[in-house]
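All protein chains but one are shown in place.
Let's look at chain A:
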Amino acid sequence: MAMKTSEDRFNQRVTKELDNQFMRGAVSSAQERFQTRRLQQAEELGHWEEWRSHGEEIRKHVLENLDYYLYQLSENVSKRGGHVFFAQTAQEATDYIQGIAKKKEAAKIVKSKSMVTEEINLNAALEELGCEVIETDLGEYILQVADHEPPSHIVVPALHKNKEQIRDVFKEKQGYKQSEKPEELALYVREKLRNEYLTADIGITGCNFAIAESGSITLVTNEGNADLVTALPKTQITVMGMERIVPSFEEMEVLVSLLTRSAVGQKLTSYITTLTGIKDEGDSDGPEEFHLVIVDNGRSNILGGEFQPILQCIRCAACVNACPVYRHVGGHTYGSIYSGPVGVVLSPLLGGYDDFKELPYASTLCGACTDACPVKIPLHQLIHRHRQVIVENEGKAPVSEKLLMKAFGLGASSPSLYKIATKMASPAMSPFTKDNTISKGPGPLKAWTEARDFPAPNKDSFRDWMKQRTKGGKS
């Protein structure tokens, strides 16, 4: 699946998702649980603001010195027998990985969860060669069996599906005969995938944090699937976004502590694994061959510019879990594998404004995302900045906003017109007004009032009120 997950227009996606009652219930209860657990963990840890500041300073330092750390990483991976391939584009990355699959005559490939492989559309490239590609994260596996449905949450990809729907997917596609109990569904997947790990030719992972000083990669999971993906097949390929790197184990530890608390409210997830190079001599498990593919795919264009802070992201989805817009529209509305506030900022940068120009408007700019971010990315400011760029440089403001601004500009530029307009506002809107609010506005107001009420214009304008006040001394 590439970054773009839908051909529907943004408004069509919004309308469709707002009608999905199960999804909306699931998302709001998930948000509450995630938020509560995150806040509990932050409180229990103590000095959370200091932790966030430390996370921020580490991420900033790494971005400022990214070339140095990537050099060090590649040297150290190579010393431990791993191959490193720097890929400027998605195409270069998938070509290289296709090359390995061909050389290994790979029939079966197991994968653990990775956003960057989704971004570069790796599965399709491998399936093109005739390889069977199996996602092993439970949520990702469910979506894969369900005809490659797109993920709706960065951490819980199948959040939009209920257990009955999941049971039916397995029943229809694989003849599953048991109940919809989550334990039974998980046990079924455990047994089904066990044999796949043992017989796969290649294991593919993402990378939470690469460690420059030791040439290691760090994988964070609860299910243990990444460990089986890397312990059993003879060849391991790890794909990382080029910014996912830290200087040493000491900084990895800090970011992992922030990640697991912010993502799932755990002190640590069940499995944090650091893998260094190929297996050691005499080891029975672990890969004989290891390839690290470091992907740019548009990230370097962000570097050095005003959107650079988004590269601090550690993909915890705390911003997604805090976002009131995500709560109502769910992940699929964003039309990108990256949803929620991080997706709003990142998708137009990596995928272009043409496909994602509406996303910066899928925000109330309330700043809840910025507060939740464990590495202090000023998310709502970046979202606001996107809007400015869209209006100023791209000329792509949504039509209703353009009309509204044009009318306001015309009216506001002439004192007499402004006066008439403010006087007229109240009577002009009166047919739409009930109890001092407008809930079905005309023209440019329609998009606003579809989602919420608009206060009716006051009968007196501020200027009139002021005049009265200065005249009478008191109001």
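Criterion: contacts are C-beta pairs under 8 Å (C-beta built on N, C-alpha and C of every residue); 3 or more make two chains touch, one makes a residue touch a chain; residues count from 1.
Keep this in mind: contacts and distances are computed from a predicted model.
The chain that is not shown carries the UniProt protein name "Lactate utilization protein C", picked from "Lactate utilization protein C", "Pyridine nucleotide-disulfide oxidoreductase", "Succinate dehydrogenase" or "Sarcosine oxidase subunit delta".
Considering the whole complex, the residue from A:Lys267, A:Lys396 or A:Arg469 that touches the absent chain is A:Lys267. The hidden chain makes contact, of the residues A:Lys103, A:His148, A:Lys163 or A:Lys459, with A:Lys163.
Among A:Gly82, A:Pro150 or A:Pro374, only A:Gly82 touches the chain that is left out of the view. Across the entire complex, the residue among A:Glu128, A:Glu172, A:Glu250 or A:Glu306 in touch with the chain not shown is A:Glu250. Residue A:Asp285 is the one among A:Glu128, A:Asp285 or A:Glu306 that touches the chain missing from this view.
Residues of chain A that touch the chain left out of view are 26, 29-30, 33, 45-47, 50-51, 53-54, 57-58, 61, 64-68, 70-71, 74-75, 77-88, 92, 96, 136-139, 142, 156-159, 162-163, 166, 182-183, 185-187, 189-190, 193-194, 197-198, 213-214, 216, 222-225, 227-228, 230-232, 242, 247-250, 252-254, 256-257, 264, 266-286, 290, 294, 296, 300-301, 303-305.
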